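Starting off with a structure, shown below.
With one protein chain held back, the other chains of the complex are shown just where they sit.
Naming follows writing order (A and B), and every chain is counted from residue 1.
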Amino acid sequence: MNLLQPVGVVSFMALSAVLFSLGLYGAMSRKSTVMVLMSLELMANAVNINLVALSRFTAPVEMTGQFFAVFSMVVSAAEIGLGLALVLALYRQRQTIELDAMQELEG
Amino acid sequence: MTETVNGVVFLVMSFATIGGAVMMLSTRNVVHAAFWLLEVMLATAGLYLLMSAEFLALVQVLVYAGSVTVLMIFTVMLTLRRRDDAVRPFEPGWGGAIMAALFGGSVTFAIAQFASKLPAGIFPEAAPDVAAFGEKLFTAWMVPFEIASLVLLVALVGAVWWSGGDGQ
Partner (left out) sequence: MGYIIAIPLLPAIAFAIMAPLSNKARNRAVPVSVAAVVIALGLSVAAFLAVWPGGHGEALYHSSATFATIGTVKLAAGILLDPISATMVVVVTLVGAAVQIYSIGYMHRDRRIGWYYAALSLFTAAMLLLVLSDNFLQLYMAWEVMGLCSYLLIGFWHEQEGPRKASIKAFLTTRVGDVGFALGLAVMYVTAGSFDFSVVLHDFAWAPGAATAVALLLLFGAMGKSAQVPLHVWLPDAMAGPTPASALIHAATMVAAGVFLVARALPIFEASGVALTVTMLVGVTTALVGGLLASVQHDIKKVLAYSTISQLGYMFIALGAGGLVAGFYHLVTHAFFKSLLFLGAGVIIHAAHTQDMREMGGLAKKMPVTTVTFTIGSLALAGIFPFSGFWSKDEILTVLWHGEHYIVFALALATAFVTAFYVARMWFRVFTGPEQTSGLKEAHLEMLVPMGVLAAVTTVIGFGSPYFAEFLGHDGEWPAAAIALTSTAVAGLGLALGWWAYGRRSQVLNTRPLKIRAGWVYSALSQKLYFDLTYDYFIVGGYTRLAEALSGFDRTVVDGIVNGSAAIWRTASAVGESIDRVVIDGFVNGTATLVRALGARVRRIQTGRVQSYQGLMLAALVLLMLWFVVKGA
């Protein structure tokens, strides 16, 4: 990709794709619950960048994507709050936050 | 001229974002990872400013940089018994890496396929300001906004319920 070409919606989408993949890698490979939650935040962030970019380039006046990004932030804030509360509850119960320690559903 | 400035800002910010994410995943100390996450969030706020989404940039700094990261660090602090526990062995997770690479590759492929259908080129001129944003938020998006506040309230109560109390 030519780095000097004008910044367009494709640049933002590519950035968002890379960021999302990094978050995905983290969510799939880390053993610590807190690290997994952080990776989820990375992914949510990538989604928001995508929303705002598409809004800016396709509907600059309506700003629909920006509103979606606001609500997406609300949901991910709620998610992270609940997620961390769950981590604390799990820690109290089992003295560990490693994902490997939670395999009760093994068939 | 503005095009070049935009290009430079974008390059710097995207480097900060992706570099921060890579550092977050490669560092072995959980506390350091939380700080790298903070860096990623701030760089993203910069990207929002570049796209003239000032309100979002502000919220990003307040919510993510401000509270989420602090919450992360608190959790790390509460769940570690010793200082050394923060340092973890490196987990390469090859399966996850392959899957993520596959995913990223296919998304990039998809973007390349559809690039011709996307709006090309430079930023459009029209850029409503925060006032316009606020007006829309409290008229057209009123009901979703109220529901969002309800979601937050419920999440708050739920978080207190789960983490508080004396448990069993």
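Here, a contact is a pair of C-beta atoms (placed from the backbone, for glycine too) under 8 Å apart; a residue touches a chain by one contact, two chains touch by 3 or more.
Note that the structure is a prediction, hence the values are computed from the model and not measured.
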Subject >> Selected residue (touches chain absent from view) among B:99, B:127 or B:156 >> reply: B:99
Original post:
Which of B:107, B:130 or B:156 touches the chain that is not shown?
Top reply: B:107
**OP:** List the residues of chain A that touch the chain left out of this view.
**Re:** 24, 27-29, 99-100, 102-107
Original post:
For chain B, which residues touch the unseen chain?
Top reply: 95-96, 99, 102-103, 106-107, 109-110, 113-114
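Note that only the chains that are shown with their structure count from here on.
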**OP:** Please name which positions on chain A make contact with chain B in the complex.
**Re:** 3-4, 6-15, 17-32, 34-35, 37-39, 41-42, 45, 48-49, 52-53, 55-58, 60-63, 66-67, 69-71, 73-75, 77-82, 84-89, 91-93, 97
**OP:** Would you pull the chain B residues touching chain A in the complex into a rising list?
**Re:** 3, 6-7, 10-11, 14, 17-18, 21-22, 24-25, 30, 33-34, 37, 40-41, 44, 47-48, 51-53, 55-56, 59-60, 63-64, 67-68, 71-72, 74-76, 78-79, 88, 91-93, 95-97, 99-101, 103-104, 107-108, 111, 115, 118-124, 126-128, 132-133, 136-137, 141, 144, 148, 151-152, 154-156, 158-163, 167
